[in-house]
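Working notes for the structure below.
What you see is the complex with one protein chain gone and the rest in place.
Letters A, B and C mark the chains in the order given here, with residues in each chain numbered from 1 onward.
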Amino acid sequence: MKLLMPYITGGVVPGWTAYLSAFEHAGADLIEVGLPFSDPTVDGPTIQESSDAALARGTTPASVLEDLAKVRIDIPLIASTYANLALRPGFGDALTAAGVTGLIVPDLPLDELAGLDVPGVQVSLLASPATPDDRLAEIGRRSQGFVYAISVMGTTGERDRLAPSAAALAARLKQVTDLPVLLGFGISTPEQAAEAAAVADGVIVGAAVMRRILDGAGPAEVGAFVASLRAALSLVALVR
Amino acid sequence: MKLLMPYITGGVVPGWTAYLSAFEHAGADLIEVGLPFSDPTVDGPTIQESSDAALARGTTPASVLEDLAKVRIDIPLIASTYANLALRPGFGDALTAAGVTGLIVPDLPLDELAGLDVPGVQVSLLASPATPDDRLAEIGRRSQGFVYAISVMGTTGERDRLAPSAAALAARLKQVTDLPVLLGFGISTPEQAAEAAAVADGVIVGAAVMRRILDGAGPAEVGAFVASLRAALSLVALVR
Amino acid sequence: GRYGSYGGRYVPESLIPACEAVAEAFSEAWADPGFRGSLAALLSAYAGRPTPLTPALRLSAELGVTVLLKREDLTHTGSHKINNVLGQALLARRMGRTRLIAETGAGMHGVATATAGALLGLPVKVFMGERDVERQAHNVFRMRLLGAEVVPVTTGSRTLKDATSEAMRHWVTDADEAYYCVGSVIGPHPYPTMVREFQRVIGDEARRQCPAELPAATPDYVVACVGGGSNAAGTFAGFVETSAKLVGVEAEGGSGAANGEIGVLHGFQSLFLQDEHGQIKEAHSIAAGLDYPGVGPEHAYLRDLGRARYVTVSDGEAIAAAVRLARAEGVLPAIESAHAVAWVVRAAGTPELPSGSTVLVTLSGRGDKDITTLIAEADLA
Partner (left out) sequence: GRYGSYGGRYVPESLIPACEAVAEAFSEAWADPGFRGSLAALLSAYAGRPTPLTPALRLSAELGVTVLLKREDLTHTGSHKINNVLGQALLARRMGRTRLIAETGAGMHGVATATAGALLGLPVKVFMGERDVERQAHNVFRMRLLGAEVVPVTTGSRTLKDATSEAMRHWVTDADEAYYCVGSVIGPHPYPTMVREFQRVIGDEARRQCPAELPAATPDYVVACVGGGSNAAGTFAGFVETSAKLVGVEAEGGSGAANGEIGVLHGFQSLFLQDEHGQIKEAHSIAAGLDYPGVGPEHAYLRDLGRARYVTVSDGEAIAAAVRLARAEGVLPAIESAHAVAWVVRAAGTPELPSGSTVLVTLSGRGDKDITTLIAEADLA
């Protein structure tokens, strides 16, 4: 069983939470919900555009969390945002109140984790192909829920092929942690998802989802895309 | 008897020598003929324009002198030009061959006179209101034919009134030389000519003549202007 | 890597090794007399240091305070940025990096980096907000003539903040080969410390030069403009242990130190202009080099300690001060530097800066890049 975590930028379009249900029904195991930030330094063009769109609509971190609190989703909701928002007082309580159980902060590395105060929320750390072994081990020890393996040196965004660095990183991570290792950054197609899942415990798909939403695809259409990812992952599980 | 020396830029218009005859007939005592130079640093806008017009027509110092050689004028012809032309080898001979008997070089002061080699040509020096007494005496001693008294600190050109400095300079010059003292720079009207002649031995009128020629006045019309100057000067002589 | 609660290293995991490599290399280099000697030689034989300390006699007489100008405008490329860039470029070479990347606002840091890249034979890529590309076209041309590639950044406010974000994004993709040459006392550790150390030559020189001009040997006030705050950090470094009062002058629309709240951006924790939800505000200043919503972490710390004061100046005050200094002293300051002068002009004779005081003002750069703006804004066209 491989894990699938599609991503959506909270508040990107009116009624955006309908996508959450679609993801759930399409077989997602978790959902990453981005709280849009003015300066998404780790994100590529697609998620930058999503963030800008959300902010332009008046979306705030609070409004995203309020929206989440109103929907009924039975798979774990993982918030992702930047350190500037995550370190604000009361952030952890707000997540919990919205039913969010996990958190990803891409610009809050191991070294700065002490500043984060989100009791009751599992903080998943990121690991990169450049991370040295000793540090990777530390990430494995301190990460919660899963480890987010960055497949490639770069920003989020669709890519033509899965980077060779992905498999190596996933393999290294599997040696230092029993947590699921999810590969993200650049996984855009069912084929790539399958390839990634062959070396990791699952995949995170962000830009490929958001590209469709920005292009006007509704929940059904995007749900179908997620379902196609799900199918590819199931095949991998079977073949193995 | 007051002296009148009108000025003309050689070659300023086709058939320019017709003005010489007109000047003579209007009662001029001498005629100053400018050999146009590319960079007339001592001249104001009118004579700059005249020089440019002459040069644009293809006028050269030699062509002016050739024109002069062909005309019959019975009053002295005084050439005026800049040091760059006056210091060229053979310049004196060329003047003599053209029947020119005098020379004015406004940027060749006393101190640089030794470099000028124009045998048989009388070189008239200029004196300025700023010239100190000892130097004025030297100018009086070394000038030939007449002394050119610069009426005002400035360039050639028409002015509304005769500068107060003119009378003072003329008076100072009369004390150091027996040569005629001719006032120039800024004498534009019969009234100014009369005023100038009251303190000097005569006047040089350049820009006021050239303005008329540039504006299209023919020899008759410009001759009439010169005649009006002549009349004003005669009146001064009578009154005295 | 910390100044009180400020500083740190808030970067994506992918950049951690690169930051650590820079930190380690800088520590070693800074302790190496050979490196220091090479840098000192370049600063002197190439960049024109020491820069003079010019008594502004006519302005002083007009204001009733003694004004000394530290003349970073006279360095090669025309601003203090060269001090830092030569240090970092030498470090990049020492680290075996084969290219440089940089962000730039007014373009001065970009020009300085392009210059250092040309000098050391390292290709340079400069990220610059599209808006700044337009308003600082002169510097864009300079960078191109120097052989650098200028990449216009079209995201966000299309100014320095976004250029910095884009440079960091790019660095991730090329962290093994590219050295990221940060232009101010911002960014993840070790940049704020390293850039301050490379810029402290301003303050150290001025400190040594002051006794010849001032009976009291040190000035009563030390004033510098603050965008990210590198010229101020370098200047203050020379005087932080004296009794001189330190004043950082920000643009009214880019007053991170004066009006910001604690936050994290571009790899460091400091004071940033933010809305009530924690979104970073766009800065607005006529001075592209001050058009930044945050401030270097050390400035935030100095503010909290009360060791330095941070004040703001409007666009109009800066323009007037630039023209005034040009006409009183024949020195046309960068519009950034004019902010520091503007505060002196405004405060002189008030309890903020009493008559008879002595004031050192760092002119971080020259105003040639701002001439078109000044002519238009000061109504001199």
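Rule of thumb we're sticking to: contacts are C-beta pairs under 8 Å (C-beta built on N, C-alpha and C of every residue); 3 or more make two chains touch, one makes a residue touch a chain.
All figures in this text were calculated on a predicted structure; none of them were measured in a lab.
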- Displayed chains contacted by the hidden chain, counting the whole assembly: B, C
- Item | Hidden-chain contact residue, picked from the options C:4, C:17 or C:55 | C:55
- Out of C:108, C:308 or C:323, point to the residue that touches the absent chain in the complete complex. C:323
- Message: One chain isn't shown here. Among C:40, C:95 or C:118, which residue touches it?
- Response: C:118
- Message: Across the whole complex, list the residues on subunit C that are touched by the chain not included here.
- Response: 44-48, 51-55, 58, 71, 73-76, 78, 114-119, 121, 138, 141-142, 144-147, 322-323, 326-332, 367-368, 371-372, 374-375, 378, 380
- In the full complex, which residues of subunit B touch the absent chain? 37-42, 44, 48, 52, 55, 60-62, 82-85, 87-88, 106-112, 115, 125-132, 135, 139, 150, 153-155
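Operating definition for what follows: only the chains that are shown with their structure count from here on.
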- Could you find the chain whose CA centre sits the greatest distance from that of subunit C? B
- Whole-Å gap separating subunit A and subunit B, where each centre is the average of the chain's CA atoms: 95
- Between subunit C and subunit B, distance of the C-alpha-averaged centres to the nearest whole Å: 65
- Note on the structure: Residues in subunit C with touches to at least two other chains are numbered none
- Note on the structure: Where subunit A touches two or more other chains simultaneously, the residues are none
